[in-house]
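Okay, so here's the structure we're looking at.
Removed: one protein chain of the complex. Kept in place: all other protein chains.
Now for chain A:
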Amino acid sequence: RHPLATFFHLFFRVSAIITYLLCDWFSNSFVACFVTILLLLSFDFWSVKNVTGRLLVGLRWWNQIDEDGKSHWVFEAKRVPTIAASTEAEARIFWLGLIICPVIWTVFLFSTLFSLKLKWLALVIAGISLQTANLYGYIHCKLGRQKSTSRVTS
């Protein structure tokens, strides 16, 4: 039902990983690769947080600051999820993409540390934090919904 959203969900994450692996082929310049991967990671973070989450699985999370300056993290889930075959497939793609990519970036972290290519360290850490933040946010949304349905049915 949302082929474009599914495509973009995977496109930015996978392009960031591929660019990181093949950066020596694309260009000699460290700076160009760094900026490209950083921009891809940022676009991925924004699109997964704001667009693909609510379109593919009906979940959303954000931070809001109220009048007296306290910050609240809000995790929201669509009340009546529609169970259709296409939404099942999309949800599976969503969660697979969400989980596999931070794992790959963690592998990159260790490879950077052990091969001492420390100039990439900042980028790998940025990648891990952005993708893990989305993963954590959506897991929190999903667990929140399961908690509230169990309260209704108990």
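Please note the rule applied: contacts are C-beta pairs under 8 Å (C-beta built on N, C-alpha and C of every residue); 3 or more make two chains touch, one makes a residue touch a chain; residues count from 1.
Throughout what follows, contacts and distances are computed from a predicted model.
Novice: So which of "AP complex subunit sigma", "Protein YIPF", "Auxin-responsive protein" or "Ribosomal RNA-processing protein 40" is the UniProt name of the chain that got left out?
Specialist: "Protein YIPF"
Novice: Using the touch definition from the top, which of A:S42, A:T87, A:T106 or A:T132 touches the missing chain?
Specialist: Counting the whole complex, the residue in contact with the absent chain is A:S42.
Novice: For chain A, enumerate the residues touching the unshown chain of the complex.
Specialist: 28-31, 34-35, 38-39, 42, 46, 50-51, 54, 58, 60, 63, 65, 69-71, 76, 78, 119, 122-123, 144, 148-149, 151-152
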